[in-house]
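Report on one structure; see the data block that follows.
Of the protein chains in this complex, one is absent; all others appear in place.
Order of writing sets the labels: A, B and C. Residues in every chain begin at 1.
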Amino acid sequence: MAKPEGWRLNPTAYPVSIRCDTRFQDLDVNRHLNNVAFAALFENARVQLHTEAKMLEGRASGERTMVAAVEINYLGEGSFPDPVTIMSGTGEVRNSSWTVLQAMFQGERCIATCDTVVVCRANNAALPIREDLRAALEALRVNR
Amino acid sequence: MAKPEGWRLNPTAYPVSIRCDTRFQDLDVNRHLNNVAFAALFENARVQLHTEAKMLEGRASGERTMVAAVEINYLGEGSFPDPVTIMSGTGEVRNSSWTVLQAMFQGERCIATCDTVVVCRANNAALPIREDLRAALEALRVNR
Amino acid sequence: MAKPEGWRLNPTAYPVSIRCDTRFQDLDVNRHLNNVAFAALFENARVQLHTEAKMLEGRASGERTMVAAVEINYLGEGSFPDPVTIMSGTGEVRNSSWTVLQAMFQGERCIATCDTVVVCRANNAALPIREDLRAALEALRVNR
Partner (left out) sequence: MAKPEGWRLNPTAYPVSIRCDTRFQDLDVNRHLNNVAFAALFENARVQLHTEAKMLEGRASGERTMVAAVEINYLGEGSFPDPVTIMSGTGEVRNSSWTVLQAMFQGERCIATCDTVVVCRANNAALPIREDLRAALEALRVNR
């Protein structure tokens, strides 16, 4: 796990922006946003990115998409009740998987980055990404 | 994010074992254990590993430990209401940080691995790990 | 909201017992089990009670069951990492709804009770409880 590259902390590198309120439940005994709460917030923004790519529309029978790996780098502490803004975009789009690249901001501070590998499967085997989904994912590429 | 090495899926590689019940809240709309629930389960086992290392005892004033990075590789789907067993150990112990290496099992299946970087800090700067904590962390090393 | 009656704190009043591990995520800034974590633990035991009553088997088309009301009385603080035991049973079984009565224990202490009203519906209207489900629910009655 290497430190995120510098461009990852630049909000203008990502095409999609989602604001999300923080909650009292996000705090842990240290009174900061808990690291698992970060994971839930990144997931929430990822779902909205995939909605924008119409990932669930026009699915082949048995087609499924699954999270294969998540890596979060924590760069600063998050506080409550300030909202967070999560910037998201796609990275590499491969044959049957793609990467979602994200960064979380509170005010001007980048407090975390997240890299997620999503895989497309059917019948317990890798399934090539549909062409319309591929086009949508490529249109949401980060601009590094 | 590379696939976990083969030895990571072997429960005997890890010194500490924690069983944890799954909950209805861990399910998402796909009726499998949600990827954020995996993060919460790994965190729970990490806290218990750190308790075993007496991480919070004998702390210097202002000493803090924080999660700097978490990488989870999802290898199989988890189901409810079966419990999970999480195996944990430490990896490299550096000057002011260490790695926790974990694997989650449901029955015989390894359904995920997790690598966490924990850093020791005081006054907004890296703090060398106390000698007693270093010894405890090294005694909990994985056996690869 | 009246205090629970005395018999509600007696574990032998309930036919079903479920042990559940607590998690670090259940703690809040006060280092006790958070009141929302209690709600999740009671829900988990309720799902298992309903599984025992085979609530989801033999369902009519469009039949749904929904939580209409939940009342939790907090009687003592809960701690981590001790597990909890949740005792559950049914109370009144009416035409199209029933009550689940529960109590949570940590060691010998009863730390909370929970009353839940579950309703059976189809096509946006109340649906009488199927006879086999009614029999199963009545067989799980509390013994006050």
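Keep in mind that, in the parts below, a contact is a pair of C-beta atoms (placed from the backbone, for glycine too) under 8 Å apart; a residue touches a chain by one contact, two chains touch by 3 or more.
None of these values were measured; they are calculated from a predicted model.
Only one residue from A:Gly62, A:Pro81 or A:Gly107 touches the chain missing from this view: A:Pro81. The residue from A:Gln25, A:Ser79 or A:Ser96 that touches the chain not shown here is A:Gln25.
Within the whole complex, the absent chain has one touching residue among C:Asn35, C:Asn95 or C:Asn143, and that is C:Asn35. Contact between chain A and the absent chain runs through residues 19-21, 23-25, 40-41, 43-44, 47-48, 51, 81, 83.
Mapped onto chain B, the interface with the missing chain covers residues 24-25, 27-29, 31, 34, 36.
Listed here are the chain C residues that touch the chain not shown: 1, 35-36, 39-40, 43, 66-74, 77, 115, 117.
Basically, only the chains that are shown with their structure count from here on.
Centre-to-centre spacing of chain A and chain C amounts to 36 Å, using the average Cα coordinate of each chain.
If you average the CA atoms of chain A and of chain B, the two centres end up 22 Å from each other.
In chain C, 24-25 are the positions where the chain touches two or more neighbouring chains simultaneously.
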